[in-house]
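Notes follow once the structure below has been shown.
Only one protein chain is missing; all other protein chains are in place.
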Amino acid sequence: MRPDVLPVMLVFLPFLAGLLQFIAGRPAPRLGNVLVGVNLLLVLALIPGVADEGAIVANLGGWSEPLAIHLLADGLALLMLLLTALLAVAVSLYAMAAWRDQHHDALRFWTLWPLLLGSLNALFLSRDLFNIYVTLELVTLAAIPLVLLAGPGKTVDAALRYLLFALLGSLIYLAGVALLYAQAGTLDLALLADALPDSTLAGSLGASLIIVGILIKAAILPFHVWLPAAHGGAPAAVSAILSALVVKAAAYLLLRLWSGPLDPLVTPAAGQLLGALGALAILFGSWQAFRQERLKLVVAYSTVAQLGYMLLFFPMAVTAAWQGAVYHGLAHGLAKGALFLAAGNILLYLGHDRLREMRGIDRPLAVSLLAFGLAGVSIMGLPPSGGFTAKWLLLTASVETGQWWWTITLLLGGLLAAAYVFRVLRLAFLQPPENVPDRPGMVPPPLMAWSATVLAVLAIVLGVVSAPLLELLGSPVGGSE
Amino acid sequence: MTALDSLLALLLLLLAARCVSARSLLQAIVAFIVLGLLLALSWVRLEAPDLALAEAAIGAGLLGVLLLGTWRSLPLGHGNERIPLPWQGLRPALITTGCTVLAVLLTVALHQHPEQAAMSGLAALDQLDAAGVDQPVTAVLLNFRAYDTLLEMGVLLMALIGTLMLDSPLPRDTELPARTMLPATLAQLFLPLILLIGLYLVWAGAYSPGGAFQGGAVLAGAGVLLILTGFGEGDGRDGWVLRALLAGGALVFTLAGLLLIPVTGAFMAYPQGLVTPIMVLIEFSLALSIALSLLLLYTGTPGLRRRGER
Amino acid sequence: MTGIEPLAVAAAGLMGIGLYGFCLCRHAVRRLLSINLFGNGVFLALILIARRLPDGPDPVPHAMVLTGIVIAVSATAFGLALVRRQARTRGDDET
Amino acid sequence: MTLLVLDAAAFMLLLLLGLGLIRVIAGPAGADRILAVQLSGTTTVGLLLLLAVRLEEPALIHAALLFVLFAALLALAFVRRAPPRGGDR
Partner (left out) sequence: MTTFLACGLILAGVGFYLAGTVGLLRFPDVYSRLHALTKADNTGLGLLALGVALLAGSPRLALLIALVWLVAIIAASVACHLIAGYALQVGECGDEDDR
């Protein structure tokens, strides 16, 4: 089999599954689970090819270079695909148990989720500026209906705000694409860097618009206002997907575009600015997470904070920072997936997620709390977790470039993360009060508890297997060094 | 023609400012609709008649009807607000400054012309012969960049799924001011004409301005006319045939992409001899999907039925 | 290139006004309208860019605009459905 | 000469359209606004016909036909009355 069939399948098979599910009109969780299994196998099959040749390119339509749309699977894309595939398996198992009895919601979930999976794969594989715009919209419009699964009455405000910001973000991005196309005459990421004339106003403005548009989609600090309500209000399985993958996809685009086609246009000052935004996001998000009174909002604000770390690549722009930022994306994805699934279990058991009324859940929810704790280790960045490796790489980079202020940010961020994770755990392990209130919910089935734990364990394991993964990733295309 | 352009630009900006600043939501919507008409006119001026067709049918027509319907379903006075003027406070002043700077920068940037011509565009015109259609835009949409169009159909489908989840259709039992036969007569006179134009546009898309999108939008307009004149209405039930038609546009691309891999050895590439029939098939299923999706986005219901039917 | 192209000014102005409306309006339908104004500005800019080819307009930006219109309208329709639902939920709360 | 007449006529029509917008903005009644929108629709159709000859693009006549049809649709949508508020929703 030709290796370039694999990326194409990664996009088309989930779409096919989603469309068939839509037409069938009856929920078929088995189809969805087979799909995510096949998806994982396809991604694993991609690894040897990418490891040997550095990248696999598929040409869609067979047209010549400046016109055709290509799919590109290089180290960076592959790692994101791998993260998506692993999370997809865990989330699908979780969702199978979670929506067992709700026919309507199950049908909608199993229609939208394969389509979202295909869209995410398409986004990670895209090598074309306009195609990225379409995939961004696709991801957004698959994600918002999923948020509504928690009950339209409760989530409609959050969904509307999410939609407004996402729409504005993608149109700002499109304005940037228009300006760059006017200058370069091509949309292909691989050709763009060479085709762009040096330092024109149109080029710089286009690059800035693209970056601002993506920052809105990635919920980076001044634009984070839509995130907590949407991620906190969605059903657990959906929150996991949104926090671990959907906003990550936008952050990924920033890395991909900055180190590739936008490389000739960006300046060190812009890098410092983005880094500063990231640092602010880390400190502000962590502080907000510490102050929240509801568990899912703690986890949602933690996402605002954790996304900031990926922005620390831009001011330093050395290989260690590159690896650290990407690795942080992976570790955070797995850990945050585990956190949201575990939080969903707690919510299911308690019927609410108010932190102050959580005491005494350590025995019935031991497995879920284990998942929460393990994932918390990675979020805090303690060894031997994936989060530790990522932060270590970022620290190395800040020492290497002599930019000590990022070192302080990293340490402060870790401390604040420890504060909010331990706050939750402390409340959960407190002895129950004398008169235990009625627990209206049910103990989550083992499948739901263990899928969270598996993700958390993977987040820890990530710290041990870093060497081969980092080798796969390589160094930034246009970065210094 | 420069005088015409200047006047167009002036009117566009005036209407946009009106749309943002009108106190009444209804007036803002009306300004937006007229702006759509003028925008279509300026695209005609800029040698983009097919886009003008799309904007007139989708951007001003269907969206305008939907906006008016949504406005009707909101409580009276909902959405009436007066936005602060630039000099009324620090925040409006800052935002005004920012937006003005952005507009000036964009104007300058749009006047910067690079020396080299658009490579992708030239390549598209070069390879038009192999594309199976004569109309360059249709060739780009359905062949050169068919992958984008597939994903776009996905967007349309998911917007529809999301809309249906909300279960808030446009209010159905609205009535016309005067109890008169005229609108019904109008529908009977116009319906065949609209259907004819719609089908013609789909068919003609291969060699002249038009295409699946414009044709689909016009067919959706025919449906809206039937609903507005009381012949049809949204229905709470759907059937698999309808769902298959809705998904058909995306499905036919997906299948064409997957099944042809062994035949052509490339993805989403169509075999030389069959390229024109495949294009026609794709174009009609796309148009049907688009028409139905837009119509259901308008009604906000999963299905359709004749008025009075159960 | 002779002087200023009026429609380029209009494109830039539409984007500026759209952004202004998005920042200052509070009601969701108005924000949707503002977003669409911004989008119309982008589309107008793309069509202007398409005219730079010597023989006939460049079909690639035209295709981008067509795709963009469909995406913008479907997303806006979804947004309007969200607004209707929101109004209904609030109405129920009040009664 | 023909070109000059066409250009001048097109410019005049657009100017009249712009003047008609005063009624869209000033109202005073909703009926005035939608009336003015209809009028601008008719004017646009005239403009499209002129441009069809001026730019030698017969497809614009289809566009003109579409404008007429969708303008009627908009008028129809505008004059519909909502059911009594607080009804059976």
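As written, the chains take the letters A, B, C and D, and residue 1 is the first residue of each chain.
By our rule, contacts are C-beta pairs under 8 Å (C-beta built on N, C-alpha and C of every residue); 3 or more make two chains touch, one makes a residue touch a chain.
For clarity, every value in this text was computed on a predicted model and none was experimentally measured.
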Original post:
Among the chains in view, which touch the chain not shown?
Top reply: B, D
Original post:
Which of these, B:104, B:130 or B:186, touches the one chain of the complex that we don't see?
Top reply: B:186
**OP:** Using the touch rule from the top, list residues of chain D that touch the missing partner.
**Re:** 1-2, 5-6, 9, 12-13, 16, 19-20, 22-23, 27-32, 34-36, 38-39, 42-43, 45-46, 49-50, 52-53, 58, 61-62, 64-65, 68-69, 71-72, 75-76, 78-79, 81
Original post:
For chain B, which residues touch the unseen chain?
Top reply: 24-27, 76-77, 80, 176-178, 180, 182-183, 185-186, 189-190, 193
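Keep this in mind: only the chains that are shown with their structure count from here on.
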**OP:** Give the chain pair, either B-C or A-B, that is connected by more C-beta contacts.
**Re:** B-C
**OP:** Averaged over CA atoms, how far is the centre of chain B from the centre of chain C? Could you give it in whole Å?
**Re:** 12
Original post:
From the C-alpha centre of chain C to that of chain D, how far is it in Å?
Top reply: 20
Original post:
Mind pulling the chain B residues that touch 2 or more other chains?
Top reply: 8, 10, 45, 47, 50, 73, 75, 105-106, 110, 113, 117-118, 120-121, 124, 145, 148, 152, 155, 159, 162, 166-167
**OP:** Going through chain A residue by residue, note those that touch at least 2 other chains and give them in order.
**Re:** 67, 130, 134, 137, 141, 144, 152, 156, 175, 179, 181-182, 187
Original post:
Which chain B residues qualify as touching chain C in the complex?
Top reply: 2, 5-6, 8-10, 12-13, 16-17, 19-20, 25, 28-29, 32, 35-36, 39, 42-43, 45-48, 50-51, 54-55, 58-59, 62-63, 66-67, 70-71, 73-75, 78-79, 81, 83-84, 92, 95-96, 98-100, 102-107, 110-111, 113, 117-118, 120-122, 124-125, 136-137, 139-141, 145, 148-149, 152, 155-156, 159-160, 162-163, 166-168, 170, 211, 213, 290, 293-294, 297-298, 300
Original post:
Okay, in this complex, where on chain D does chain B touch?
Top reply: 7, 10-11, 14-15, 17-18, 21, 24-25, 27, 30, 33-34, 37, 40-41, 44, 47-48, 51, 55, 57, 59-60, 62-63, 65-67, 69-70, 72-74, 76-83, 85, 87, 89
Subject >> Interfacial residue positions of chain A with respect to chain C in the complex >> reply: 67, 130, 134, 137, 141, 144, 152-153, 156-157, 159-160, 163-164, 167-168, 171-172, 174-175, 177-179, 181-182, 187
